[in-house]
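Apart from one protein chain that is not included, each protein chain of the complex appears where it belongs.
Presenting chain A:
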Amino acid sequence: MLGLELSFIWAGIIAFAVLVYVILDGFDLGVGLLFPLTKDEKERNVMMNSVAPIWDGNETWLVLGGGGLFAVFPLAYAVVMPALYMPIILMLLGLVFRGVAFEYRWRTKRWKGTWDIAFFGGSLLASLCQGIALGALVQGIEVENRAYSGGWWDWLTPFSLLTGLAVTVGYAMLGATWLNMKLEGRIQAHMRRLAWPFGMATVGFMAAVSLWTPFLDSVYFERWFVFPAMAFSFVVPVLVALCVLGLFRGLQQHRDVQPFLCALSLFVLGFIGIGISFYPYIVPHELKIVDAAAPDSSLWFTLVGTMVLIPMILTYTAYAYWVFRGKIDPEEGYH
């Protein structure tokens, strides 16, 4: 009984790590996605500097999500990674280009444009692949004998392409609202304007994905359209509507912080929606959380440290954000 609870606590922690990743790296990937929509190099400099001190910490949550899955749900890790082989590899390559661009573009004049493209392209590739991987996971993975048994292109479907676009557009919305909060002057007004179409597109994609998902699988359908589960699930779309309202009103009234927080909340709600569809599976309808869990000795050993360390990490991460709070000084940087 205790062991059963332990694996659910862990599912919660992993879900938390992935969610934190999505909302934190989401907005800095979004900054990369918006790179081509700028006027000049100065604007790109200041955009990049708005995330330069924190992007590395943001991306570490991805390593915790993957590493945590490996640690406490090794079977799920062993099944999901080969199933999502290509999107994962492409995402990693995208992150390589994007990550080095933070340093490289300051080190060269002639190649600066190349690294700008690498930053944008890497962000785009990583965002698309994350969305595609999510969609592929939602639509299901074939498992036989503790191993992936599907083909190499199973991840590529109309549904996964839709989720890929949804996540990418959503990240762009996060990036635009972040930059609206962090920047000043022309570029801020520009980003505020861009937040409108990306915000609307995100809402549209969320609706499309939400309407499609229940028809992928009868279990999903029951979660959303059969009483009594429906009563709880219904709260989610209501909150989504409130966030959408807050987002656009905030943009209209030229508020700095509110649109960003509402955009983040939209992602949190989308994530909760996926959680409602998944539970109690970790790989939908193949592996339950309990069955994929590592032995109790692994779960306990990791849990003890995690309970102490996650609050510490959140504390000093918050401190780092606090240090770099406020609007970006265009002259600042260490380059």
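Keep in mind that, in the parts below, a residue touches a chain if its C-beta (ideal position, glycine included) is under 8 Å from a C-beta of that chain, and two chains touch if they have at least 3 such contacts; residues count from 1.
In the analysis below, contacts and distances are computed from a predicted model.
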Listed names "Branched-chain amino acid ABC transporter permease", "(2Fe-2S)-binding protein", "Surface antigen" or "Cytochrome ubiquinol oxidase subunit I", with the criterion being the UniProt name of the chain not displayed: "Cytochrome ubiquinol oxidase subunit I"
Contacting the left-out chain in the complete assembly, out of A:93, A:117 or A:268: A:93
Per the touch definition above, residue among A:63, A:189, A:211 or A:238 touching the missing chain: A:63
Interface residues of chain A (partner: the chain not displayed): 45, 52-54, 56-57, 59-60, 62-64, 66-68, 70-72, 74-75, 77-82, 85-86, 88-89, 92-93, 95-97, 99-100, 102-104, 106-109, 111, 146-149, 152, 294-295, 297-298, 301-302, 305-306, 309-310, 313, 316-317, 319-320, 323-327, 329, 331-335
